[in-house]
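Dropping a structure here in structure tokens format, bear with me for questions.
Of the protein chains in this complex, one is absent; all others appear in place.
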Amino acid sequence: MMAIKMFDGNGAAVEAIRLARPGVIAAYPITPQSSIAEHLADAVAEGAIKAEYVRVESEHSAMSISIGAQLTGVRVATATASVGLALMHEVCGVAAGCRVPIVMPVVNRSLVAPWSLWCDHSDTMAERDTGWLQFYASTVQEILDLQLCAYRISEHEDVMIPSMVCFDGFYLSHSMQRVDTPSDEEAWDFVKPYVKKNMYLDTKDVMFINDLCPTVEHTEMKYQQMMGFKRAAQVSDEIFAEYEKRFGRKLKQVEAYRLEDAEVAVVTIGSMSGTGKYVVEQLREKGIKAGLLRICMFRPFPDQKIHEALKNIPVIGVIDRSCGLGGAQGPVCSEVKAAMYGENSKIYGYIGGIAGRDISDGSFRKIFDELLGIKEGKSETVSTWFDVEENAMNIREVETNANV
Amino acid sequence: MEKQQDMPTSTPAKRRVLGPCSHILVAAHTGSWRMERPQVEEEACIRCGICSKYCPTACITVNKEGCPLEFDWHYCKGCGICANECPRQALSMIPEGSGE
Amino acid sequence: MHKIKFYGIGGQGAVTAAKILSIAVSLHQNEYAITVPAYGHERRGAPVFAHIIVDDKPVLLNCYVYEPDIVVVFDENLIDMGVDVGEGCTENTILVINSGNEEMIRRYKDTYGFKKVFACNATEAALKNIGLNIPNSAMLGALAHSGVVEIGAVVSAVTESFGKVGEKNGKAARYAYEHTCEA
């Protein structure tokens, strides 16, 4: 029995965790994730989740504990954001390399410096090559849906790769929305009990995990991980299909929105996508053939699906919510361009929405205007940093006593 | 609550493991490192076993009768701790290849 | 579609009110809402904003409200705190304000050009019914006059959201609804 429940994004993540019945929880509070750590503690205290709650002293230990616990054969729960994820980085690699299929909600928040509490994707994009699957939700509903699916995908014996279920800080984490929620039984029937496989810590079946791996084997270990990602692409399609059959909601690695006949399109990721679709509708009403492609699964990167969806679109803008400093493009744009290699589409990278700057309907209208200008041959360049202020270089002008 | 022994595992007799783990107990041939070897003076040895306890490679067997000490030359690194710790100075280090 | 912006001061529960409004329209009117709170560093006394979009179909927009249909002011002093509650408003924008002071209400009308104003002394409603100076439930009661949400939905959502003090908050909301006047 599905029921409509009200959750903010963090609440939906906690609900998905509850439905997956973890045995050990270790989460360190960090804005804007804190209410996940709090609600998990509440749920354990109230008996809604029958788990060991380890009140950790850092994210680094949260992930370390998660790895240790899951290797004993229990599903674990943890969650983080921003600098917390950065602190975890080292151990995230261990989870991936040891094939510990942890599912972790990550509430997207900017990395320092400057200090910020607000949303962008610099935290998870910095983790994109750590060996984790990455899903980016665009609604609160999808946080729950993706997380439930992530358990199945990560824990699939051909995959065995941990997952980050990423969602935008405040825009989703603190946005109260109605969520179609499966019953405990239905969800359990879908997620299924955790079965320890591959490597584990069991005194009846001895192995020593993560010992020094000589060079002659290391490439092969990485190849195994790469093959896991390959399978994850197929497995996620299967799991998404099963999820739709059971619960009636369609999840996709990439979502094509009015792309069939589109002449200009934007590529989005995360919570900005809804606003983008809204603007596509507005433009369509005016007779402009606009479309949108939303990337939901970023790792493994669904390059072929993206290629297929965008190949006939002459002008494309890709919006990154992280800066990709020093890169040829933002990370999403770089990947999209690689996926589109050989096509004649003109692809432009946009960078904005940094540290909570709102990506509004106005932002999308501006971007579409520019792309249409390109399409019509009126211009050849776009404002890559579309929301940067003109006085960017001079926002601090100070009196100084130093002789410089 | 599920007990560990009741938890299902997917462990067939022979299976593939993905990722790094060690699962074959081996020993390094540390005896080849030896430059000196301990030699026991049988009359002086009181079979107290101190050498054996302190031997890092646990390669000394103390016999109750006959030759008091046996060394597993495959592993003895020749560090000399046994000789140094012997309360009766019954052990001495001699160059590898010399002596009996 | 209704685009609503809440203006409050830290500690008044404006962000919570936005969440409860979402519950009210979603669970009790079978509509849809998104809320985007604009948190600062969490501290009492700082201006707080929340953006809510309500529609009878799933809301695509997931951004701030720039052209509000309804502005809800939780504290009449915001006008003197450098907060421009008239930002993006037109003469059709409805103001719902926590004030029993006609002079203050007039200042809001004159400064920002609001034509339609619902005023309610929500602070008094809160003190009377909850015993605390947290006007959020009462403001939702007053907001019901704007037509975006039914008072019954507000009372239900408020009651179920506040646990032990749910009943009291529900009363505050209804009291405020009954004591709201068009100014």
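Note that the chains take the letters A, B and C in the order they are written out, and that residue 1 is the start of every chain.
In this text, a residue touches a chain if its C-beta (ideal position, glycine included) is under 8 Å from a C-beta of that chain, and two chains touch if they have at least 3 such contacts.
One rule holds for everything that comes next: contacts and distances are computed from a predicted model.
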Undepicted complex member, UniProt protein name, chosen from "Pyruvate synthase subunit beta", "HesA/MoeB/ThiF family protein", "Cation:proton antiporter" or "Monooxygenase": "Pyruvate synthase subunit beta"
Which displayed chains the unshown chain touches: A, B
Candidates A:A12, A:V91 or A:A309 - the one touching the absent chain: A:V91
Given A:A13, A:I36 or A:V54, the one touching the chain that is not displayed: A:V54
Where the missing chain touches chain B, by residue: 1-4, 7, 11, 21-31, 33, 53-59, 72, 74-75, 77-81, 83-85, 93
Interface with the undisplayed chain - residues on chain A: 23-24, 26, 51-52, 54-58, 60-61, 64-74, 76, 90-91, 94, 98, 201-203, 205-214, 216-217
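As a convention for this text, only the chains that are shown with their structure count from here on.
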Greatest separation from chain C - chain, by CA centre: B
Rounded Å distance, chain A centre to chain C centre (Cα mean): 33
Length of the line joining the C-alpha centres of chain B and chain C, rounded to whole Å: 78
Per-residue overlap in chain A, given as positions that touch at least 2 other chains: none
For chain B, residues contacting two or more additional chains: none
Partner chain C, residues of chain A touching it in the complex: 4, 6, 8, 32, 117-118, 138-139, 170-172, 174-178, 271-275, 277-278, 281, 358-362
Complex contacts: residues of chain A adjacent to chain B: 50, 72-73, 97-99, 157, 160, 193, 195-200, 202, 205-211, 213, 217, 221, 224, 228
Contact set on chain B toward chain A in their complex: 1, 4, 7-11, 17-23
